[in-house]
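All protein chains but one are shown in place.
And then subunit A:
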Amino acid sequence: MDFELSEEQRLLKESVDGLLANTYDFEQRKRYIKENGGWSKLIWQKLAGQGLLGVPFAESDGGFGAGAVETMIIMEAIGRALVLEPYLPTVVICGGFLRHGGSVAQKVAHLPSIIDGSRTLAFAQLEKSSRYDLYDITTSAKKRGKGWVIDGEKLVVINGQSAETLVVTARSRGAQRDKGGIGVFLVPADAKGLTKKIYATQDGLHAADVTFTSVEVGAEAVVGDPENALSLIERVVDEARAALCAEAVGAMDESLKITVEYLKTRKQFGVLIGSFQSLRHRAADMFVALEQARSMSMLATMATNCDDAADRLQLVAAAKVQIARSGKLIGEEAIQLHGGIGMTMDARIGHYFKRLTMVERAFGDPGYHLRRVSESGPLV
């Protein structure tokens, strides 16, 4: 049992925290949102420059060969600064598909440009009726010659507005909710027949609804088994969930800091409002929720290394429930303790609350994950 970071991990943490401390205050973030695509190319280049975009990839692929803990460290920092740049979709998710399912040729084709920051990716998975079931897919991939033809519509594709390549889940055979017959395809964003409706998300990121109309891709577009990719998708999405848990812990940690700072400066009735016991106790409950979330974020991180997929699924699901509940409590209480100022767009705190609200339902809300935990045998 060891909760410590290694020396190298501590250095990584210093490096990413340091970079964001200098480049990512609230005013700077406002400027990045206004850039084309809703995030900063310059920051992305800085992340690449410090090697952060290559962290999880094997050294033989040009990466650093680091593991889940390193991703946790980076995601926590991303959460703390409310980073807009597409680290999760590009490096964690699409990078994850290439790491776990990609052929040598696919790695050679995609990883160098991910690692050097020249191209970003997006994960096109969600559909109108799929909700949280990763196998609920109507988008079809039909074999034509050696290649495939993709038809369908994907919603809220985060970074869909900017990505050069989309990783698309599509059905190669079977009915909408069959667990077999699912494939994963690499589709260039400028492919013929692909159209996008671009918008800002409620929490300040950008996304696209993407329509595929007879989009043709070659055999080299298939990641893994085109008829049996669900276990690959589950694995990568569990890694994404663990990363989201870490991001949320960073956002919760910062939310509590900001709130405590406010309680120490705001005066009413001639005294600091932090002297009121009713407010102090609510802040203490936020701390309790944060520590419980931190423990489960660590658990989710370690669980992504589980050999057994059922164990991994249960532990990540449990973590996702805890993070969602802690995030909701901390987010809502942070607004309440700020009073009216917490309701304003000009105050930082509301933006954390909005991000936490969306993380709560990304890749499964508490109800969905509770069911999964309860169906998988004893947790304690």
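The rule we apply is simple: contacts are C-beta pairs under 8 Å (C-beta built on N, C-alpha and C of every residue); 3 or more make two chains touch, one makes a residue touch a chain; residues count from 1.
As a working rule, contacts and distances are computed from a predicted model.
Look at the chain that isn't drawn here: its UniProt entry, checked against "Spermidine/putrescine import ATP-binding protein PotA", "ABC transporter permease", "Homoserine O-acetyltransferase" or "Pimeloyl-CoA dehydrogenase large subunit", names it "Pimeloyl-CoA dehydrogenase large subunit". Only one of the listed residues, A:16, A:66, A:82 or A:298, touches the absent chain: A:298.
Touch with the chain omitted from the figure is made, among A:263, A:313 or A:358, by A:263. Of the listed residues A:119, A:196, A:280 or A:348, the one in contact with the hidden chain in the full complex is A:280. Residues of subunit A in touch with the missing chain: 1-6, 9, 69, 256, 260, 263-264, 274-275, 277, 280-281, 283-285, 287-288, 291-296, 298-299, 301-302, 318, 321-322, 370, 373-374, 378-380.
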